[in-house]
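Only one protein chain is missing from this complex, and each of the others stays in its spot.
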Amino acid sequence: MTARLLRRIYFALVGLFLAAPLIVVAGVSINEKQTLAFPPKGFSLSWYAQIFTDPEWRLALIHSLTLAVCSAAIAVAIALPLAWFLWRRIAPWANIFQVLGLAPFVLPPVITALGFLSFWATLGLFGQFYTAIISHGIFFVTLPLVTLSLGFASIDRALVEAASTMGADDRTVLKTIVLPLILPYLVSGYAFAFVLSLNEYIVAYMTIGFTSETLPIKIFNSLRYGYTPTMAAVSVFFVVVAAVVFGAIARFGDIRKLLGALGTQES
Amino acid sequence: MRREPPRTLADYAPLAFPALMLIVFFIVPFSTMIAVSFFKRNPASFYTPDFVFDNYERFLSVFFGSVLAFSLMLAILVAVCCVAIAFPFTYLLTKCGRRTQTVWLVGLLSVLSLSEVIIGFSWSTLLSRTAGITNLLVAIGLMDQPVALLPSFGAVLTGMVYQALPYTILVLYPALVRLDPTLIEAARTLGASPPRAFFNVVTPALRNTIVATLIMVFVFALGSYLLPQILGRPSNWTLSVLITDQAIYQSNMPFAAAMAVFLVLISLALVGLTLLVGRREHAL
């Protein structure tokens, strides 16, 4: 009985630690006046409206969404054929590309960011918006690569064999069996990359920081000129987006499996 | 399905796009950075091509030595705090129902995905004088007037633990969820209380996992670049911050690159160590 109570308290403390700054930010974001009072004084959603009405914030929002949508697509476009190839073929040397796909995520982000900065600067393309899209696409390849590798590993190879005994060639198998089965993993890989790209600061900053602002860059730049409730509103917006996306993944897929709760059934 | 080695050019085709992208946009940038670390600074443009060791020599000073020492110390501290909190938490989490686990995992992923900017902003708000936690203490009469708790080392540490804790839990989760429950049941039937079983059976069984997690969190914390800036004093700045600072504000890309190369070497050494520990675990 006491054990259960202790567990409850422990969970509550960890939960409080994780939630506390977000609660404060959420509270601050509904202040009526432009002050960062907590508990909030008055109630207003105008700071949320400002994300969409203020031209600067709106532009940053559009930049962030464009960046996240496109770079997640690039990440998936790189990860899908790679993961498929590694699953379909025996080619141990090709694992080097998997390592390359995982590396940007394991190394401290500053390093990858600086690599991109020196690369684009050398090419004379520094500051072009698409450089950030490509950079994020590479930076976040890890996420779809991991989910897709997991997805492929969970496909019973007998399914593919069964399809081929029924007359399906490689391409037909891919279209009618493999892609439908891999789709949930593809979607979650895209979603992970999307959310993280939306939140990413340093790579975006080192590629396009001087020419355009994404939301995280805009927040950081604004910090220097004092805190505003709009920044809090944007933060809440980010938390909500992340919670909705991951909640959806949990709802339509098995998030525990994605995070490694169940062993993969490799044949 | 017969997995076979690729034979024809068409068999290699799927690899073309990923390989091209990763080589052009990861290998080449990375090599460029290494090359730049031997270049000379040029305040007018980014750098002047050259081959000098100045940038590495400059790094070998008392100032940068102390920054490096501080960075490593901070990362170790963060790793230890995180694993100490996360290990029992994750263990208990794996004992919860499926639904509870899912809710926690969604929450943890959401926090993990948050931008460092937002984490920094949120904690600086929470620790501030105007909107901070001290206002609550004042409200319940424990304090006379609200105070600012930042910038301070404590704030940096708290923020970084906050950032790394979800990561730690998610790294530990697979190992703990696959832990054979009969191991604990066996200990229980032999008369061990639950906490005793946890410390005598679970912890030793996962010793290597714990070590590997410590290293991974350490590398993760080493990468933190904004929190020390937002929550700390300049004396709390880490190597990652200095790299950003040199590259962007001091316009000294060669020097930033040299520090980055150094940081890569440290990280790689530690990742290699993790793999080694992981392999030993598998061998057991």
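Going by the order they are written in, the chains are A and B; count residues from 1 in each one.
The criterion applied here is as follows: contacts are C-beta pairs under 8 Å (C-beta built on N, C-alpha and C of every residue); 3 or more make two chains touch, one makes a residue touch a chain.
By definition in this document, contacts and distances are computed from a predicted model.
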Undisplayed chain, where the name is taken from the UniProt record, one of "ABC transporter ATP-binding protein", "Cytochrome ubiquinol oxidase subunit I", "Allophanate hydrolase" or "Heme exporter protein C": "ABC transporter ATP-binding protein"
Selected residue (touches chain absent from view) among A:66, A:128 or A:164: A:164
Residue among A:34, A:95, A:172 or A:211 that touches the chain left out of view: A:172
Touch criterion as defined above, residue of A:59, A:102, A:181 or A:244 at the omitted chain: A:181
Subunit A residues touching the omitted chain (full complex): 156, 158-159, 161-169, 172, 176-177, 180-181
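Here, only the chains that are shown with their structure count from here on.
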Interfacial residue positions of subunit A with respect to subunit B in the complex: 3, 7, 10-11, 14-15, 17-18, 20-22, 24-25, 27-28, 35-39, 74, 77-79, 81-82, 84-85, 88-91, 94, 97, 100-101, 103-104, 106-111, 114-119, 121-122, 126, 134-135, 137-138, 141, 157-158, 160-161, 164, 192, 195-196, 199-202, 205-206, 209, 216-217, 219-220, 223, 227, 231-232, 234-235, 238-239, 242-243, 246-247, 249-250, 255-256, 259-261, 263
Of subunit B, residues touching subunit A in the complex: 1-6, 11, 14-15, 17-19, 21-23, 25-30, 32-33, 35-36, 46, 85, 88-89, 92, 98, 101-102, 105-111, 113-126, 128, 130-133, 135, 162, 165-166, 170, 173-174, 177-178, 194-195, 219, 222-223, 225-226, 230, 240, 243-244, 247-248, 253, 256-257, 260, 263-264, 267-268, 271
